[in-house]
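First, the structure itself, so that you have it in front of you.
For this depiction, one protein chain was excluded, whereas all remaining protein chains were kept in their positions.
By letter and in written order, the chains are A, B, C, D and E; residue numbering begins at 1 in each of them.
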Amino acid sequence: MNPTAAGDTAWLLTSSALVLLMAPGLAFFYGGMVRAKSVLNMMMMVFGALAVVTVVWVIVGYSIAFGDDVVGGLFGDPTQYLFFDGLVDVESVELPTILFAIFQGLFAVITVALIAGAIADRTRFGTWLVFCAVWTVLVYAPVAHWIFDFSSDGHVGGWMANQLHALDFAGGTAVEINSGAAGLAAALVLGQRLGFGREPMKPHNLTLVMIGAGLLWFGWFGFNAGSALGANGLAAVAFVNTLLAGCTGLLAWLAVERVRDGHATSFGAASGAVAGLVAITPSCGTVTPLGAMVIGIAAGAICAVAVGLKYRFGYDDSLDVVGVHLVGGLVGTILIGFLASSDVTSVDGLLYGGGADQLGKQLVAAGATLVFSFTMTAAIVWILDKTMGFRVDADHESSGVDLVIHAETAYDLHAAAGGGGRPHFGGGGPN
Amino acid sequence: MNPTAAGDTAWLLTSSALVLLMAPGLAFFYGGMVRAKSVLNMMMMVFGALAVVTVVWVIVGYSIAFGDDVVGGLFGDPTQYLFFDGLVDVESVELPTILFAIFQGLFAVITVALIAGAIADRTRFGTWLVFCAVWTVLVYAPVAHWIFDFSSDGHVGGWMANQLHALDFAGGTAVEINSGAAGLAAALVLGQRLGFGREPMKPHNLTLVMIGAGLLWFGWFGFNAGSALGANGLAAVAFVNTLLAGCTGLLAWLAVERVRDGHATSFGAASGAVAGLVAITPSCGTVTPLGAMVIGIAAGAICAVAVGLKYRFGYDDSLDVVGVHLVGGLVGTILIGFLASSDVTSVDGLLYGGGADQLGKQLVAAGATLVFSFTMTAAIVWILDKTMGFRVDADHESSGVDLVIHAETAYDLHAAAGGGGRPHFGGGGPN
Amino acid sequence: MNPTAAGDTAWLLTSSALVLLMAPGLAFFYGGMVRAKSVLNMMMMVFGALAVVTVVWVIVGYSIAFGDDVVGGLFGDPTQYLFFDGLVDVESVELPTILFAIFQGLFAVITVALIAGAIADRTRFGTWLVFCAVWTVLVYAPVAHWIFDFSSDGHVGGWMANQLHALDFAGGTAVEINSGAAGLAAALVLGQRLGFGREPMKPHNLTLVMIGAGLLWFGWFGFNAGSALGANGLAAVAFVNTLLAGCTGLLAWLAVERVRDGHATSFGAASGAVAGLVAITPSCGTVTPLGAMVIGIAAGAICAVAVGLKYRFGYDDSLDVVGVHLVGGLVGTILIGFLASSDVTSVDGLLYGGGADQLGKQLVAAGATLVFSFTMTAAIVWILDKTMGFRVDADHESSGVDLVIHAETAYDLHAAAGGGGRPHFGGGGPN
Amino acid sequence: MKMITAVIRPHRWETVREALELLGVTGMTLTEVSGYGRQKGHTEVYRGAEYDVLLVPKVRIEIVTEDPEVDQIVETIRNSAATGKIGDGKIWVSPIESVHRVRTGESGAAAI
Amino acid sequence: MKMITAVIRPHRWETVREALELLGVTGMTLTEVSGYGRQKGHTEVYRGAEYDVLLVPKVRIEIVTEDPEVDQIVETIRNSAATGKIGDGKIWVSPIESVHRVRTGESGAAAI
Partner (left out) sequence: MKMITAVIRPHRWETVREALELLGVTGMTLTEVSGYGRQKGHTEVYRGAEYDVLLVPKVRIEIVTEDPEVDQIVETIRNSAATGKIGDGKIWVSPIESVHRVRTGESGAAAI
């Protein structure tokens, strides 16, 4: 193997593992946020997305995203790499293509899993799995093609990357805006949870939220610095920026809370870090550390305010996918137009003397993703709801989806309280 | 240092850290599954295994496994690398041998720790630590020698790898079948828990189970892709296969549950992913992605059925080490005979036109491991039980091993319920 | 890029991510140890430290630590790399300097966060954030300069590393002794918690403690083996030593408990592993595996005894930062004088025939760090307490800092107990 | 003095509380309890086997009150707690010989 | 009407429930409680210091019943809950003036 490629491969293997870990991380982050009666269902939605999206990606998703363009930069040839056909090369002398392919597949997983947060506590698990498959094919893979598939010798890629020349280092459009817009559409179509706006519905386990946030942050280094596709100076800058934006996002969110509510909450800390990480995702390979700090502050502060909008406008985006991922994704994608630095990437942003040109491109990319994702998702969710049924009965919703769908309860901690036996009460044996 | 070796070393350092993380991962996976009164004991068994097995491995285990063969491919010279003597080479130009040695040691750790799941809730901690040491020397190290120690210039290795030519990329025999057979033996010798078959004994904390499953999956990439011993195309294929088999294992298990019980459970999702990962362990470096998907489906479905056997046959394999690791290990090891592809490894399996030859070798390796491990473990557990006592008193078992052995309880969450003070009641001060 | 540098970069990227993960790891380790009424505050202190210290490090900390020496090896030029200015080099052909800079920044994060454990349950969050910033600049950065900043062509570094020639591979002085001495000072200045010495104040969630311990151990490989700054034989030895010392530390602590109290606890297992890891931090790149085992045993046993001293002397070091990090750091730093081996590092220790010379240097480094850190911290905490107020009111302390400072409670698990609805009681809506 | 004890559905407590507040009842003590009765609990599945959980979560309310208030309070709880489905719960009234306020030492009506 | 309250060992509840079912008792309310009595709690160790936990987990059962049933129910609970070791618990009987079913408004025997 080409020796530099060995180092690059080592880092991309690691990055892929890190991105995989974001799935459980998200499961815990979201799982801790819902009420105790639906934590298992929430974790299942994320693990289910991991399983379904990966399989669909290997079968057909990768081909749509990275196959040779079929028409106008819109999507690739779906049959090109069926079942990763032809990607196996154990003697590869360069960074193995199959590794790139699976790294990208894990991006699809996270994107789809994020949507679950918008429709927590009230969806049918079976329909959700179908949604994961359909959405990967019809929404994620095309958008990934647009922005991530660069043309090369003998290969034609997507329109945003190659014609528009929008910058998106690790997924502000395809991942963040895409999932956020989809979450909004899904939440609107499925409607509010029972009791939305009246009951607090606060996180049932903030330690679990923090475990999720910690793993997400850790995994995000794979997501962002891994997107350099090599172990090099660009990866290092992306790493530093990812760390910084998470930190300033956290601090900005807490500052907003402290001023507005009088209290800085741990839930705010977790949310702020994630908001900063979301916004730095497209921009980590395009700005300097100073730019990253600014982006984190902007995202933390703006998202802290944005999460309140759902009460104002009445869409029940249960776990704030819109407020954090759509809004944070927009912040990061658009701020590239201001803060991009030619020390890091190919152009300078408005504030670095590069003119408004790049800003325009960023707005087009963000807007196109938002509109496409929202429309397609609304249609998909609506059709699935009419055909298979996407929402559980009101009765079941108030009993809790864990019990009704999965016939399980998450916690049975009483034994710990004491020594002898335990009031399990439950009685009965297998029947 | 040889530049390619730097990349390989980076990946093997990472992989080793990932495999280390599987120990806590397993502690949480298992810890969440037991009742709240024995979660600490379960976690201690795993952490204890980590400590004891590592030390024993460094002192003598590695030498038995990878020292020059003493007799007929059965075991290596136990004195060759006492205390890793002679393995320290800070100027190494190739992949450092000491790194390979510790990577292998962590495999021993996981194997031993897995056995704890079969005898949960009822064992003495001191005896368990002794068991860990004895079993590593008498069972794990020899089997590792058989299958993992390849002969080379001036070095003679084990019989399975070099005479039989069975394929086992990352431990279907030495790790999975070995621990599963040992678990069966230990569960049979120690007998059922009080109440087995009558009380549900269901997981006390499914979020903890999922945390464990998530960390295990993440760590498994080190286990499997790390077994390529380099950052290269083979590692990439192993990585992809590991991901895929976990995903299809999860889906297959859920499908079985949905059809049989009407409900797909989160516990099933975690178990199915692990079953898929178990089965792909021997085969991840020998099959194509399509093969990996098939292996995952087979393992998920078969293990979902197999975990019920303990109720039928009355062995109390508390956390399903037999149903998942023995059965899953057999599935993966044997399916290599059908699905091995010369695109990935040295031979083709039956379905790829390679004849039944390899299948025969796989059956011999699987069978030999099963029989050896079962017999030896039964003897070791029986002797330890007669001499030191391996099982706690019935009284202590019903009070819970946490309290009796460790004088601790896992949870004391009440304070959270309210503001001022807390009904700790406990009273008393140090006495 | 220089091909070996690609491998080194891959490993340092990974190591940096691993060290980042130690922050959440520590949050859970500490968070599980406090009572349920202050777990959120404890996690916030750690996440807050991560955010503030990172930002301060990028702005000015790195310059003080690794800028050109201003006076007598005491500190570097604070303006040299303001905002990581000039460190961005996406085309770097060697290990990127910005990566080294952020790796070091994460060491600062951990060091500061550790101090939180000494003053748990009773501090104001706002003042804590200010403390983090001030302490990073005035204490951490200078000490890091002393011991970590090696002189090179055209660059003058710190006195311990370049004049004294003390050995500290990964932070026995700057990290462990430094945080431990600071913790002691802070605990003394702020005073005991209400009820200290009378109530048990035992960990509220030992599974959370174990999750923290597991992540810490995993992350520690980045900390220690990453300090080799490359993927090479030295990193491999550091890795092995880190694993071994954690294992023997765990066993030694349990042995002390078993003999002294009759019970080996899970809390002891977690603490023992950490004690071993603390002690091997300075020494992992200077001793052989045998030496590492000895250091782990010494640290585990000595720290197990040392944690009881707070009851004897009446300083309320709530989570044993002194007993584990100060004492463990001293053990590791000093034992280098005995156990250093020229197979691994530049000199031999006393037991390897190298004379008492190195031992003297180690004692000077340890002593200087201890005295400097203790004095400075006492002054900083005292001033912050007099000006901003560092401790919460007694009333608030007994109500619990989570509720009073963060207006949150960590757990609301009841729903799990049953199906329909849940006695949230809470009532009220937004008001 | 009487003690009114009511075992009701957890999610009705808020409604009951509001109804009682209108009546002037400003104090009560609540306990999380498990009810066993006609209403059946749920089923859980574990490793393919089904287990019946026989108990249903309920809230137990205790209100000390003066004799003349009893009927009205019972009636109010009944009306505000009922859903009409099996499992709505029970209310019972029992005699109290004395009641004391810990803070002040007051007894009888003054202590409520 | 009487209220029978029993404080028993948690792991005996299942046996008690079965015995009562044979007797025709189909309703009761359970509470997890902590008992303090002759039976001593366990010891926990923390950082080398031992702490006595003085309380023992128990289950408290409440059964409203008609007067004639009382003796038989008390006897049945006693027999099915006893293990013969210290800490088996207590049963006490107290008067109830009225009982109501929330769902239907029925009172007295009809409400049980």
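Assume a contact is a pair of C-beta atoms (placed from the backbone, for glycine too) under 8 Å apart; a residue touches a chain by one contact, two chains touch by 3 or more.
If you're wondering where the values come from, they're calculated on a predicted model, not measured in any experiment.
Trainee: Residues of chain D in contact with the chain that isn't shown?
Mentor: Chain D touches the missing chain through residues 1, 3, 17, 26-31, 64, 94-103, 105, 111-112.
Trainee: Residue-wise, where is chain C in contact with the chain that is not depicted?
Mentor: Residues of chain C in contact with the hidden chain: 398-399, 403, 407-409, 425-431.
Trainee: Touching the absent chain: which residues on chain E qualify?
Mentor: 2, 6-8, 31-38, 54-55, 58, 60, 74, 77-78, 81-95
We adopt the following convention: only the chains that are shown with their structure count from here on.
Trainee: State which chains count as neighbours of chain C and simultaneously of chain D.
Mentor: Common neighbours, chain C/chain D: A, B, E.
Trainee: Which of these pairs, A-D, B-E or B-D, matches C-E in more than half of the residue pairs in contact?
Mentor: Going through A-D, B-E or B-D one by one, only B-D repeats the C-E interface.
Trainee: Counting residue numbers used by both copies over all numbers at the interface, does the chain B-chain C contact come out same (over half shared) or different (under half)?
Mentor: Counting shared over all numbers used gives less than one half: different.
Trainee: Using mean CA coordinates as chain centres, what's the gap between chain D and chain E in Å?
Mentor: Centres of chain D and chain E (C-alpha means) sit 18 Å apart.
Trainee: How many angstrom between the C-alpha centroids of chain C and chain B?
Mentor: Distance between chain centres, rounded to whole Å: 32 Å.
Trainee: Between chain B and chain E, what is the gap in Å from one C-alpha centre to the other?
Mentor: 45
Trainee: Spell out, as numbers or ranges, the residues of chain B touching 2 or more other chains.
Mentor: In chain B, 3-8, 10-11, 14, 39, 200, 202-203, 205, 211, 215, 231, 261-263, 265, 267, 311, 398-399, 403, 407-413, 426, 429-430 touch at least two other chains.
Trainee: Taking each residue of chain D in turn, which ones touch at least two of the other chains?
Mentor: 11, 32, 34, 42, 44-46, 49-51, 54-55
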